[in-house]
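Apart from one protein chain that is not included, each protein chain of the complex appears where it belongs.
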Amino acid sequence: MDLDTVKERAGPREFSPADDLPEEYREAATRMIEFHANSEIMGAYLERPFIRHAPSIDRKLAFSAKVQDEIGHGQLLYRAAESLGIKTREEMLDDLANGDGKFLNCFHYPMDSWVETPMIAFFVDGAAMRRQATLRRTSWEPYAHAMDKVCFEEGFHVKHGEDILRTLMTGSRKEQKLTQAAFETWWPRIIQFFGPTDDQSTHHDFAAAVGLKQKSNDELRNAFLDQYIPKARKYGLEIPDEPRIRERDDGTYEVVEDDLDWDEFFAIAKNEYEPGVGQIEGRRAAQEAVEWVRETIDDDATTADGHAPQAAD
Amino acid sequence: MAFDDPDTLEGRERRALETLVTRLADDQFVLAERYTEWQVRAPTLESDLALANNAQDELGHARLWYDVLEDIGLDEQDLVYERDPDDFRHSTLVERPFEEGDWADVVLRSYFYDAAEAVRLAALEDSAHPKIADRVGKIRSEEEYHLEHAQNWLERLADGESEGGDEDGHERLQNALDRLFPHALTLFEPVDPEREADIVELGLRDATLEELGEEWLSIVLPYLESLGLVVPVDIDEDDPEFTVTDDLLPDERGRDGTHTDAWYDLYDEFTHTYRELERSEPTKLMDTPQ
Partner (left out) sequence: MIWEVFRQEESGEYHTHCGNVHAPDREMAKQFAAIQHGRRKPTNSLWVVPKAEVGEIDADDVAFGGTTDKSYRWATTYRTTGEDAREVVESEDEQATAEQQRGDA
């Protein structure tokens, strides 16, 4: 199939591994899905310590289940990416370990305290879910199928995060103050989740033209602010003065881009931001430490009746 | 028997119940804490999901056991978040920290524990305490998966060849065994000999610790040997009765309130947020177990 045909046919769930797709499509889709999968892993990496820090058995169970789900999403997404035939899961996980794999800006920051957990588990997950819901209509069928399952589970994550926020904001004054401070730290990063405005986004045009991406950065940022500013206020959080956000007459929002730190954002995008580098390195060390197990089971790998598995298609 | 009406329990009955159930709950709670360290660190995405499942199961079981003690006025706050670390009674097997990447440790530890759990739960099936007997059924079904999971891994690692002269799966398992076996034996050590006798006399459990320990050894020793692993005990073929002597046991035994340093670090970590936020009550999300 040539690129013009792809653009012509590009509709929801239009292309599957049975189609002969041009390199440009397969590479763009791999880049996008790999980024998504990596983000699941690095988000889980950031949240794992809070399974232990959770202040009750029930919260601990929920946190463990949530981190487990994120790894499960990684599993689904790497497979959706792998089925494009550009990279194997192992190559993608290795690239994530060696610092070549890219992932979401928010997961490059450290998270030290329980009061920060709803910033990821409610706001970032809420933002991610806005985007993921639109990706159920992406043109790469395996990606859309993965999104069906991810969206099914993700409602638990967002509500779990919101419930933690609710507990904190109805708790002691100290808890409320600490939570507000964490919100002020995280708010600009959360706004940057959606990237720069559309005219500055590098990959958007092509991804939209071939149906991989369904909504632009601006549309998604708007949809997020529209839903989550009222939520934040409802729990008694004050929206920080910066970045300045203006509500237009048509109900959409304009974020003053100059109020955000884009040098930091683009350093992060290149995996050059310090806390993120440490987090990548921490995960690399963990992955390397169990390399011997993967070698052991790979050597033994056989199919059900004991013969060697067929090479992948 | 009075166990279906906790308000009528006498001192001796209460103490026996508390001793039995605290031990069950503490083992599961601390084991779950250690298992969760493997989340986002397991060898593959699939094995990560499976071990996380087992961690949640164990934590759910701890929750069910702690809840039994609510009937005698002890709640999660007393039992987990505000209890003195020296008053925890889990076996030292479950509190040991993991070396990074030591998957052999976690699967062997899991096997030791799950095999013991199967034996222990079987002896609680007809407990005089109706809540205990009832919960055993639900818990056993989940524990069966854990035991199979551990054995599946043990069999694959025990066969494992290494590439390029690295330590192979078999050697790693043997090292873990040498380290963990003394701690595993503490699973059957008494909290307090008098109370241990009461637990059986009052019908809370239908076997003594010695009997449970012997049964466990009769299962794990031949199995580990079949994998080519060496268990550091001499067993006389003619007299297979095996007695756990003091020199086989580690200095810290958990059951008697002595713990290794790693436990105090772990305790500080899991109570950290509760203390930092000056909480006085752990958040409940789920309904009280029936």
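All chains are identified by letter, namely A and B, in their written order; residue positions are counted from 1 within each chain.
Rule of thumb we're sticking to: a contact is a pair of C-beta atoms (placed from the backbone, for glycine too) under 8 Å apart; a residue touches a chain by one contact, two chains touch by 3 or more.
Since the model is a prediction, treat every value here as computed from it, not as a measurement.
K.L.:
With the full complex in mind, choose from A:110, A:155 or A:278 the residue touching the hidden chain.
P.N.:
If we include the chain that is not displayed, A:155 is the one touching it.
K.L.:
Out of A:14, A:27, A:198 or A:254, point to the residue that touches the absent chain in the complete complex.
P.N.:
Answer from the full complex: A:14 touches the omitted chain.
K.L.:
Among A:130, A:189, A:215 or A:283, exactly one should touch the missing chain; which is it?
P.N.:
In the complete complex, the chain left out is touched by residue A:130.
K.L.:
Spell out the interface residues on chain B facing the chain that's missing from view.
P.N.:
53, 56-57, 60-61, 64, 137-139, 141-142, 145, 285-287, 289
K.L.:
On chain A, what residues meet the omitted chain?
P.N.:
Touching the chain left out of view, chain A contributes residues 12-14, 16, 18, 58, 61-62, 65, 69, 126, 129-130, 132-133, 141, 144-145, 151-156, 158-160, 162-163, 166, 227-228, 230-231, 234-235, 303-305.
Please note the rule applied: only the chains that are shown with their structure count from here on.
K.L.:
When the C-alpha atoms of chain A and chain B are each averaged to a single point, how far apart are the two points in Å?
P.N.:
Using C-alpha averages as centres, the distance is 36 Å.
K.L.:
Using the touch definition from the top, list the residues of chain A that touch chain B in their complex.
P.N.:
41, 44-45, 48, 51-62, 64-65, 67-68, 71-72, 74-75, 78, 113-115, 163, 167, 171-172, 174-175, 178, 283, 285-286, 288-290, 292-297, 299-300
K.L.:
Mind listing the chain B positions that touch chain A in their complex?
P.N.:
Per the touch definition, chain B meets chain A at residues 29, 33, 36, 39-49, 52-53, 55-56, 59-60, 62-63, 66, 76, 80-81, 100-101, 103, 156-157, 159-163, 166-169, 172, 269-270, 272-274, 276-279, 282-286.
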